[in-house]
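Once you've had a glance at the structure underneath, I'll fire off some questions.
One chain of protein is taken out of this complex; the other chains stay put.
Chains: A, B, C, D and E, in written order; residue numbering restarts at 1 for each.
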Amino acid sequence: MKLIIAIIKPFKLDDVRDALREAGVQGMTVTEVKGFGRQKGHTELYRGAEYFVDFVPKTKIEAAVPDELVEQAIEAIVGAAGTDSIGDGKVFVSDLSQAVRIRTSEAGVQAL
Amino acid sequence: MKLIIAIIKPFKLDDVRDALREAGVQGMTVTEVKGFGRQKGHTELYRGAEYFVDFVPKTKIEAAVPDELVEQAIEAIVGAAGTDSIGDGKVFVSDLSQAVRIRTSEAGVQAL
Amino acid sequence: MKLIIAIIKPFKLDDVRDALREAGVQGMTVTEVKGFGRQKGHTELYRGAEYFVDFVPKTKIEAAVPDELVEQAIEAIVGAAGTDSIGDGKVFVSDLSQAVRIRTSEAGVQAL
Amino acid sequence: MQNKISKRVLAGMYAVVALVTPGLAVAQDALDSGDTAWMLTSTALVLFMTIPGLSLFYAGMVRAKNALSVMMQCFTICCLMTILWVLYVYSLAFADGSAFVGGFGNAFMANVGVDTLSGTIPESVFSMFQLTFAIITPALIVGAFAERMKFSAMLWFMGLWVSLVYGPVCHWVWGGGWLGEMGVLDFAGGTVVHINAGVAGLVAAIVLGKRSGYPKSPMKPSNLVLTMVGAAMLWVGWFGFNAGSELAADGVAGMAMAVTQIATAAAALTWMFIEWKSHGKPSALGLVSGAVAGLVAITPASGFVGPMGALAIGIASGLGCYLAVVKAKRAFGYDDSLDAFGVHGIGGIIGALLTGVFVDAGLGGAGLGEGVTMASQVSKQVVGIAATIVYCGVVSFIILKVLDSVIGLRVNEQDEQEGLDLALHDEQGYNL
Amino acid sequence: MQNKISKRVLAGMYAVVALVTPGLAVAQDALDSGDTAWMLTSTALVLFMTIPGLSLFYAGMVRAKNALSVMMQCFTICCLMTILWVLYVYSLAFADGSAFVGGFGNAFMANVGVDTLSGTIPESVFSMFQLTFAIITPALIVGAFAERMKFSAMLWFMGLWVSLVYGPVCHWVWGGGWLGEMGVLDFAGGTVVHINAGVAGLVAAIVLGKRSGYPKSPMKPSNLVLTMVGAAMLWVGWFGFNAGSELAADGVAGMAMAVTQIATAAAALTWMFIEWKSHGKPSALGLVSGAVAGLVAITPASGFVGPMGALAIGIASGLGCYLAVVKAKRAFGYDDSLDAFGVHGIGGIIGALLTGVFVDAGLGGAGLGEGVTMASQVSKQVVGIAATIVYCGVVSFIILKVLDSVIGLRVNEQDEQEGLDLALHDEQGYNL
Partner (left out) sequence: MQNKISKRVLAGMYAVVALVTPGLAVAQDALDSGDTAWMLTSTALVLFMTIPGLSLFYAGMVRAKNALSVMMQCFTICCLMTILWVLYVYSLAFADGSAFVGGFGNAFMANVGVDTLSGTIPESVFSMFQLTFAIITPALIVGAFAERMKFSAMLWFMGLWVSLVYGPVCHWVWGGGWLGEMGVLDFAGGTVVHINAGVAGLVAAIVLGKRSGYPKSPMKPSNLVLTMVGAAMLWVGWFGFNAGSELAADGVAGMAMAVTQIATAAAALTWMFIEWKSHGKPSALGLVSGAVAGLVAITPASGFVGPMGALAIGIASGLGCYLAVVKAKRAFGYDDSLDAFGVHGIGGIIGALLTGVFVDAGLGGAGLGEGVTMASQVSKQVVGIAATIVYCGVVSFIILKVLDSVIGLRVNEQDEQEGLDLALHDEQGYNL
């Protein structure tokens, strides 16, 4: 099993969720995050105090998938999240040594 | 060392924290997340505009533990977080190659 | 590639970002989290109802880095995030088997 | 002082007289534009107390998932009471009738025209001013059963309660009924509004049972910033409540505003210092809880007592309500979610009793009636309090039990978990 | 009733008379401190409707990233209208002129001194009270184009619109112009304020086009708690709007307040129950939308109808605006972001029409003018409505088209994505 971590633009969440679902991914967990990278941030000004904020709002998706689904899942994300502009985000993959469904105590790929 | 990632129902957080503490886990980091899976979401309606929200509020717990504690920790989580209903959540485990305590620069299991 | 996960005190974020940037890390993703560990929490009292909150606000930084940057990155974080007081946080490292930049579909270290 | 009491009572009587001989009422009194200006303003101020005042005060204290539900309850009560009021409740409360309830002479606002007066103000204004009291009283009860009652059951309860409890009790005290006749002093609603709401709230909290998880799970206020805003709005609006109850812009109204300010400040500081002493830190929620306690307690007394009486009433209510909310509730174990009973019930009782004391001219008050001693006045007050508690308690209990068996009072466990905003209204308070 | 109409109209006329012979005005009428007290208060209440009332109502309904932008638009409108008003718009609306527009006799507040009266109140107060109407009307339009208009274009549009549309239409109805002369009844602004704002909003929504992503992407209200607060403030402030439009603290003002309360409650409950019936759950946003619909519809009628007429107008507007907002908008596909047209346009039309019906003494109203039948009054109302729709629609369209070609109306796609708060103002509403 692998854990796919995708950082995307927030307004692409629904598209990516749909694409992942179509690719056979059953579940995922989503977090609001702030990203730092090539995409520039913005300026805020309050009564003369200027703040440059170089973090931009992003959405992180984590999905545990069986090994055989990894390629399709990555493709699905890349396909759905792209806008051809800086800041579209990344996909990272890491290994999972175990997965358990709390409700049933099922373990392994059945738990996903 | 392993990183245990548990997605649970938010109101179970205190129970799971206590169970983990009893199982010997010393620290953890908690994030508010939204989950997508078998559990159904909800509908919202604003002046005739209907939105179906299929993400449900969840809480993510991350705990780095020494290898020998992994089993107990998983059991503790599964025991404390279950409500026998859909959406109770998952536990994922991945490897950690390093851990450092910032305050002391201690590394490895001592850092946990 | 490795994924560096650092839990730090929120007000150290800017310092750590600068240190990581200097160490050659190009991007990172930041999440507001709550931490549980040795650092004590606080009490809240509302009309006689007392709540002891043992979670303290923390900031989590995730940065995917090429293997050769791991040591420097850890040092940068430890150097910038420390206040010599309990609760300064941790750095964890895990393996990444893949990374993809959504915009260009570049994979591997080029994607970081 | 007799003068002032009678002004209050007369208002009701004029409504009655106007029915029979409208020309006469006009002959006796002429419209005073200054009094009318103040009463139009007071009506706006008291409506402002419920929406947005009380709505915010309550919305900030519940968990975020129930914030809209309490606001919506307050708003819907505002609407429902308005309709019932003009249909028949105003008439039940203020039209000519028995010692216990008014008749139907003003049902459908009959006999209330553009030129009908009530004292020196249009009767339309008197009726609307009184309506705002009939709105806030049931809205206060919402605090007791917040976060767990079905919306439909809430609507039925409030409709029945205002018809069977509020209307009659209002008639007893202000509409020419037996308590007013007996000489019970209640300038702006210690019994009619606060004891009434507090007792109904206590009964509702007990009949509905505790919120799931109470008191173990944390139920932290979601937005105390808004609670403080709500408290401030209650405070400012209360000037209309108390000084408006004089139904004129005169010296009594002025003094009513002054004693309101003084008692409120004293009660707020009292609560704050007790908490500081006993817990180690003063809190914002404590401060404003004390302020509301003081506002409640000075209400029945506001047209009768002087500045130093107000100070005493403020301190007493700050202390008494603190004990009720922080100590007694925990000891008895009922779940009065937002302390409708602890603040309004207890504060109302303290105020009603002390009105009988500080009305004494020797204590700076407006003076006892002819042939009335402080002891006899206090016993009249006790009768007023007891009658309200018993009548309101019994009838509220019956209404709730009947509704529970017919449609059910509580939402189910899962809806409570999810929060009433989503479960009952398909919307969320905050999407920040 | 004639008496009341004339009071409204006279106000404008006094302004004119005062110009020529200030001494005369003073001779005819003396300042009444009660009326003045109420009008000072009403002015504060109506200003309160826009800031913070409407600002909050709107800010809560947009997405968090645009919350400040709508508040800032309302605030800036408040400031800009104030300056234009004292420079020349007050004069255009109320100074002596033709049947279509006033002259420049009061430009720069000329001839408005400390002692100048307008009826029984200082003309300074009359002018400020009217200014608050000239503030809220353009501010209402903001709801139609929220979340996508350039700030600079908004400023130009509003400045031109108040000069070319609001000023003249106000003159037609209240300033001695042709609609008022013809006998069109508009007590507090059904045509001048609500139809005017609603139609301008509809035109703006269409000319600007839909928000990017509408209606596919979710555009959930960010803070309905604040929207409810805003609605409550509108409600309370509306007492100043309607009862203040009597320009005196008297029986008509009292009845205007009463019918405002009744219609609002009825409309809110109507919307709520329809939604409950059709969707399965009642919502807080629905409830307050209904309340605003009722407030709008009773506005033109408030000095003319009785309590039961108000009930009918409330129910009709709750139903009519529900259909407009929930059904018609979707059917036609325009993006009136916060339903400025659906609520104010439609509610204003319903109210203006029904004013002609329920003014009838047989239906509890103040009575039709001499020789006027219900049918003829209704047709006068239709003329008023139609004239406002056509004139406002055409001129608003021209202004927008010209501005679009000169400076552009819309922000670019990226700014819309980022949110106007950051993109146009370099600040954020919430940093919690």
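In the analysis below, a residue touches a chain if its C-beta (ideal position, glycine included) is under 8 Å from a C-beta of that chain, and two chains touch if they have at least 3 such contacts.
What you are looking at is a predicted structure, and each value in this text was computed from that prediction instead of being measured.
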Partner chains on view for the chain not depicted: A, C, D, E
Contact partner of the left-out chain, one of E:Met61, E:Ile121, E:Leu338 or E:Leu368: E:Ile121
Full-complex contact with the absent chain, from D:Ser222, D:Thr299 or D:Ser396: D:Ser222
Residues of chain C in contact with the chain not shown: 11, 14, 42-46
In chain D, positions touching the absent partner: 32-35, 37-38, 41, 45, 63-64, 220-225, 228-229, 231-233, 235-236, 239-240, 243, 248-255, 257-258, 261-262, 264-266, 268-269, 272, 279, 281-285, 287-288, 291, 306-308, 311, 366, 430, 432
Those residues of chain E which, in the complete complex, touch the missing chain: 31-38, 40-41, 43-44, 47-48, 51-52, 55-56, 59, 67-69, 71-72, 75-76, 78-80, 82-83, 86, 108-109, 112-117, 121-125, 127-128, 131, 151, 223, 226, 249, 421, 424-432
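The criterion applied here is as follows: only the chains that are shown with their structure count from here on.
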Turning angle required so that chain A lies on chain B, C-alpha fit (0 to 180°, nearest 5): 120
Chain D, residues touching no fewer than two other chains: 426-428
Numbers and ranges of chain C residues touching at least 2 other chains: 31, 94-95
All touching chain pairs, where touch follows the definition stated at the start: A-B, A-C, A-E, B-C, B-D, B-E, C-D, D-E
